Structures are given as structure tokens and as C-alpha cells.
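Scroll down for the structure; my scribbles are underneath it.
One chain of protein is taken out of this complex; the other chains stay put.
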Amino acid sequence: MNECIIAIACLGGIGLILAVILYFVSKKFAVEADSRIDEIAEILPKANCGGCGYPGCKGFAEACVKANSLVGKNCPVGGASTMAKVAQILGLEASDVKPQIAVVRCQGDCTHRTRTNHYDGAKKCALASDIYGGETDCSYGCLGYGDCVEACLFDAISIDPSTLLPIVDETRCTSCGACVKACPKQLIELRPKGPESRRIYVSCINKDKGPVARKACNVACIGCGICVKKCSFDAITVANHLAYIDPEKCTLCHECVEACPQHSIVALHFSNSTELC
Amino acid sequence: MLKTFRIGGIHPPENKLSAGQAIRKIELPAQVVIPLSQHLGAPAKAIVAKGDEVKVGTLLAEANGFVSASISSPVSGKITKIDTVIDSSGYAKPAIFIEVIGDEWLPEIDRSSDLKRECTLSSNEILEKIKAAGLVGMGGAAFPTHVKLVPPPDFKAEILIINGVECEPYLTADHQLMLEKSEEILVGVTLLMKVLNVTQAVIGIEANKPDAIKLLTEKATAYPGIQIQGLKMCYPQGGEKQLIEAITGKQVAPGTLPISTGAVVQNISTAFAVYEAVQKNKPLIERVITVTGKDIVTPSNLLVRLGTPMRALLEACGGIPPNIGKLIAGGPMMGRSLTNFDTPITKGSSGILAFNETESLRQPIENCIRCAKCIGVCPIGLEPYLISIVADQNDWEELERLHVMECIECGCCQFTCPAHRPLLDFCRLGKSKVGALLRQRAAKK
Partner (left out) sequence: MLHISSSPHIHSGDSISRNMYGVLIALCPALLVGFATFGLGALIVTATSISCCLLFEWLLVKYLFKSQKQTLGDGSALLTGVLLAMNLPSNLPMWIIILGSLFAIAVVKMSFGGLGCNLFNPALAARVFLLISFPVQMTSWPKPLQLTQYVDAETGATPLALMKAAAKGGDMEGMLAQTKHIWDYFLGFNMGGSMGEASALALLIGLVYLLWRRIITWHIPVSIFVGAAGFSGILHIMAPNTYASPLMHLFTGGLMLGAIFMATDYVTSPMTHKGQLIYGVMIGFLTILIRSFGAYPEGVSFAILIMNAFTPLINMYCKPKRFGSQEAAKV
């Protein structure tokens, strides 16, 4: 019994002394920091994905506190609701940022693009694009080895086994931009999600001349310019034999989609949509 | 006594199937395609247009910048278009398409085969002729020769090393050239010595070419300052840094140019091209190429005009093998595999290698078993297994610390790896990413 009491007393005493030491040390070496940084870091999603452009959620919190306004600062994972809370803590106005989503600009699956060779190297997009244009005659198209899938921290992009092209899961995509950086062909773009998730975009980045592009893939954009003529809002431009729809000007009127002779323009989540993949 | 480099190296099977085959010309093709980027540095700028008529030797494109080279027409005919072609880089690049009509040469080109030993031109004049001829390193790197022959301000050339090694398996073009044009090569070497203002030149030849070593040693007695050095058989004996170490004993410090050791290295085919350019006024318009492979009917060494499609060369050697699985431009260790048979021959093309289906495919990749064989064979003393794992994880800063930029892409590591890991693929990826990082950093400063 005595041994028990002595043991408890010793350990308790040591614990007490250490606690006191720790208390004084934490006071002496405390780092002066704005308490709002921790407050904001608490309400952020803590995914540390870097989608905001800052190093981790703590970095974003620090940047918000240091800046005078929230213009240009957006947490794509937390979205508008999180930014509203941040604005409240700081007493600033939340900037109005439209939600964005990753868009894969390629429709070249095996029914559209003919395979002309067989790639036998290590199956990584970065490696394959380093040595040549790919297994088809379109050297701009998706390689399908999934570097984008590996880069995504939210499991929001995966390779569709039937088409071997990436598909984006809208419920999970946070538009952090990791897949955009990972794709060596640069065919993933962050575009506004659109009202009710409706968006229209040119699903091709082939800059070869029209006949060459069409021979390689039968849904390639040939830069014919018909869509430019049809668009009454000046939203479409053609450069380097490739059309591009400006998402700020596009009103989702749908005219270009039907007009495109190559069916390169994709319209998502419309009632009679032209989703091909 | 045979010399060699100290670190690493492998001994792949030689397979010199076309050894001893005399160099022969082939029929001119119906069309040649001349890519504007056949050398390291900025692509040349075309000075001809659609419809122009050209003769052999007509200047097609000018050097565009300090590190660049001009391109002369290898055929006579009419320019049909200036378009793009998929060259050995795997991507479409701008090129000049010429329809071949006849075989008319510019009058100033001396087409005789008499040996011309004497040269009364000054070093600068020789250099100008080399530049005008559009000469580039013909070992495969294709660095513009006139740039290499002028050392940067703080460096001085002390020795000229001629690379007659041809350490890649299968290739025999340089070997055959040494046997058939030995004196012309020695004159070319003398001209290079004059430009560099050096009194010592060493021609390094691998020990598997005893006839070339014997012949050149005999002939070199008539040319002061030129020595022949036999080298041990080991890949990559012909790598610039390894060759300099074997011949001079000095290792090029990482991050510095080879000229810092006082050595300037030129390929032996380039030395021959220098002879033709300076003594015969002939620009670089044709070269010797080995066409080889176990299923090629007649493995040969062909003298081919630049711009000829690979298809024509294969047809001149018995046709495209029916079970061909891979078409390689260059040797099996560093060559590039091609997507189609119409890729044109360029200044740096040293060979065409046809592999059948079985030879073409890689084995499945397994886990790294840390056997350290890759470390044992790396001639630069790097750690390929670690570089490949770190590159797979996209950690570019760590890759820089692992000295990935010093990799010479020889392929010894991947050749040796028992787990068939794509070590060189990841090294290359690491080099391109770290290179971009370094350029970004330099730009910020």
C-alpha cells in the first residue's frame, strides 16, 4: 500500500512540476498572432488542396487577414457559404465569385479517333507526351493514362472505362486546378459551372489545319468559323484553326451547338443535350 | 594499350549485322521532306517559297540565331509546299517539301573523288565555310559545328578528340566510313585542328574495330599531330564526357562545359563532312546511314540524301520486314521509336533499326528490389532507382538535389534493371521539369 502511495505521489509531483514549467514556457515563447487567423482557419474546409492559390488553409487564412479586401480570394472547396463566413469575421464584403468546374476538352474516344500505333512505355501521360503525340494522329488529344486522376485530391475525376477519357464528377469537383496542372496536353480548363450546371464549350483543342484535324478525329474542331457567324453575342473566336467560347459572354443560347458540322461543341445538362460521351 | 572511362557502363550484345557492308548509294526518292529543325538550337528560317526551283546545294534555310545552322537542298527540283511533318521528335514540325527533278548540282561543288590534302585558307575562312555548309554534329546530338569550334571567351581548346567509337549496338556507318574514306577523314581532322589552333588530335576507336584502328594508325603517320587511341569496349564509351575522360583522364565537372577540360569533341562523320565542305565546297546534303535489324534482308550502310523517307531506305535493303514491330531512328540504346515509315532522314540520323514484335515489347514493370544494379552501371554516378521513385511523386526540388540534370540519358540503368522499371523515362521527365524550374528561377533573377 505504501508503495502505491509513494508511486502516485512521485508521478503526480513530476506531472505537476512539468505542467507548471510548460505553462511558463508557453507564455514566454508564445507567438503573437492575430486570433482571427485561427478563427478563419477553423471554418475553412482544411483540405489544404491549394485551390485558392495559397499554401494550405492556414496560408489562405493569413492572406485574408493581411489583405484589405477579399477581391480575388476564393476558397473553391468551401464555396460562397464559407467565403460569406470569412467576410463576416473580417468585417469585409465577400467578392462575388462564380463557382467553377473542371472541363475536359476532348471527345476523341476510339469511335472517333483511329488508333495508328501502340504505346508500350510506362502508362503516365507526362511520360508519353514527352516522347510523341499519342496513339492517334491527333497530337493534342487525351492520352487516357490518368495523370489527372492521380492529381485529384477529391476523387472527382476518373477515367471512363468505355471511352478511356476522363469524366468529372460534378458533386465532388472543387475547381482547385490540380488536374489542369497535371495534364501535359493542357486540355482541362476551369470554366464557370453555369446556372443549373449548364455549360457550353468547344470540346477540342486541336490546332492543326481543318482537313488534318478531321482526318485524325471525326469530332475535331476544324476552325471553319460557322459557330462564330451563328453566335449573336460575339462569344466565339477562332484562332489557330480552333474555336473558343468565352464563358463570360456566352448566354447558353445553344445556336452554335447545332450549327457545328463536326459536333465539337458540347452542351451539358440541357434537356435535349448533345453529350456524346 | 586500351583506355576507358572509370564509372559504370554496360556491355550490350554488339549485333553489328551490317559490318563490312560497303557504302552504297540508293535511288533518289520522288520527294524529299526537309524539317527546319535538324539541329540543337533555334530552327532554321526558310528563305525559299512554294514554286521555287532549286539545285543540289541551294540554300533553303538560314541559321536563325547564334545556336542554329543553315540547311542546303540535297536534291534538285521544285519546292511543292512548306508544311509540317512528324519528325523523330514525335510531333509535327515545319518542313520544306521538294519534288525531285533530275540531279543537278550547283557548279561550285567539286564532285570528283580525288583526295585534296592541301588547304591554304585561314582558320576563320575554314570556319566560315563550315558555317555556310550547315554542318552539325553527326553523332546524333546535331549541335551546330561552327558554334562548337569557337570556345567561349574564358576557355581555350588544347586537344581535339575525334569520336570514332560508335558504341551503340547495330550501328556501323562510322566504321565503314573510316575504312573507305580514311584519308579524307584525316584531312578533315587537320582542318579542324587548324580552326581550333591545336597541335594535338586523338581519334578514339573502340576495340571492336581492329581494321579501322590499323588502317587509320598507318595513314595517320603522314598527318602530324594525329594519334589513334584504341578504347575498351564498353557502352557509353562514345558519350562525350566518357570519351574525354578515357582519352585525357580528366572528368568534366558537373554543370560545366566539356571545353573546361580543354577538349573539343567532334564525331568522325562530322570530320569527313568538314573535309567535303572545305575542300569540295559541298554543304551537308547526304550522309551514311546503317539500315539494320535481324529481319532486314540485306543490312547495309547506305549513302542517303537528307530528306529521304525511311521507307525508301528500308526498300533498298530488301523491303519493310512483314513482322516489324518497332522502327527506331538511331541505335537501340538512345534511338527514338517512330510512328510511321515516311519520317525523313535528317542530319543527325545515324541509323534505322527494325525490331520484330517480340523484340519490341517491354516486360511488365515490377517493384524496385533495391538491387543497386542501376547505381553500378550509371556512368555519371547517379541513383536512378531513387530518381525514378521521386519523379513519380512529382517532387521536383528533391530531384534537383539528386543531380538529375547531370543525367546523359544513356539508358544503362533501364537496360540493366531486373524489375524492368522505366528508369530513364522518369529521369527524362525529371530533367524536363527541373530544367523548366531552373529556367524559371533564372528568369526571376
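For clarity, chains are labelled A and B in written order, and residue numbers in each chain start from 1.
To be clear about the criterion, contacts are C-beta pairs under 8 Å (C-beta built on N, C-alpha and C of every residue); 3 or more make two chains touch, one makes a residue touch a chain.
On a predicted model such as this, the values are computed, not experimentally measured, just so you know.
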What are the shown chains that the left-out chain touches? A, B
Pick out which of B:Pro151, B:Gly225, B:Gly262 or B:Gly325 touches the chain that's been left out of the picture. B:Gly325
Would you mind spotting which of A:Glu42, A:Asp120, A:Asp155 or A:Glu170 touches the chain that isn't drawn? A:Asp120
Hidden partner chain, touching residue among B:Lys81, B:Lys116, B:Arg362 or B:Arg439: B:Arg362
Option touching the unshown chain, where B:Pro169, B:Pro309 or B:Gly351 are the choices: B:Pro169
By the document's definition of touch, the residue of B:Ile380, B:Leu399 or B:Val434 touching the omitted chain is B:Ile380
Touching the unshown chain, chain B contributes residues 7, 10, 12, 90, 169, 241, 245, 250-256, 324-328, 330, 332-340, 353, 355, 357, 359-364, 366-373, 375, 378-383, 385, 403, 406, 409, 411, 414-420, 424-425, 428
Those residues of chain A which, in the complete complex, touch the missing chain: 115-121, 127, 130-132, 135
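Everything below uses one rule, namely that only the chains that are shown with their structure count from here on.
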Distance between chain A and chain B based on Cα centroids, please, to the nearest Å. 43
Would you pull the chain A residues touching chain B in the complex into a rising list? 116-117, 120-122, 124, 126-127, 130-133, 139, 208
Of all residues in chain B, those that touch chain A in their complex: 86, 89-92, 336-337, 339-340, 360-362, 365, 392, 422, 425-426, 428-429, 432
